[in-house]
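A single protein chain has been omitted from the complex, and every remaining protein chain is retained in its original position.
Now for subunit A:
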């Protein structure tokens, strides 16, 4: 089972090590802080884009209110992620706080896509292990980048595509599991609109707000349809 969880997180390993390193390198080259601050940020903040933003905020000596607002806005897409996991995390005890803390894009993707048995407690243990492994990879990446700094020599250009590939694979898996392509097209269309209309830093949240609104309308239609179906059957 450990092996099973590890296999699920392998794509995250290939994505998080280079991305964590990119953050670490940026951190040591831009700032004058000790190297271990970089993995510390990976441990307590744990947000890819958020930490990269943090480097520029630190370099600019930004005010703390500004920091709070910027971090909240940048990560606002996470506001919607928990909705899919309310039931799964219920009754997870002390693990629940960590499961919520560790809900990055990639962990959310794995946890909402993987097959689950009826044994919720056991599944929560697996969720916990997946979350911890992912954060472990991220911290290793942050550490390597910060320690090695500019001396990073091996040519890993392009390895971060593993995360794009992971999102593609999970889209296909979601499509097969749902048997309904509507949310996939809605998500892709929302992304396209957001990319055309808003600057890069706000595209994810704009897209997610948009597609959530579309799903609300979809819910009304879906409900009317199912009710009509039930009425016909009854």
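Observations, loosely collected:
The definition used in the following text is that a contact is a pair of C-beta atoms (placed from the backbone, for glycine too) under 8 Å apart; a residue touches a chain by one contact, two chains touch by 3 or more; residues count from 1.
What we mean here is this: contacts and distances are computed from a predicted model.
One subunit of the complex is not drawn; among "Branched-subunit amino acid transport protein AzlD", "ATP synthase subunit a", "Xanthine dehydrogenase, molybdenum binding subunit apoprotein" or "AcrR family transcriptional regulator", its UniProt record names it "Branched-subunit amino acid transport protein AzlD".
Residues of subunit A that touch the chain left out of the display are 7, 10-11, 14, 33, 37, 40-41, 44-47, 50-51, 54, 57-58, 61, 64, 67-69, 71-72, 75-87, 89-90, 96, 100-101, 103, 105, 108-109, 112-113, 155-175, 178, 180, 182-188, 190-192, 194-195, 200, 203-204, 207-208, 211-212, 214-216, 218-219, 222-223.
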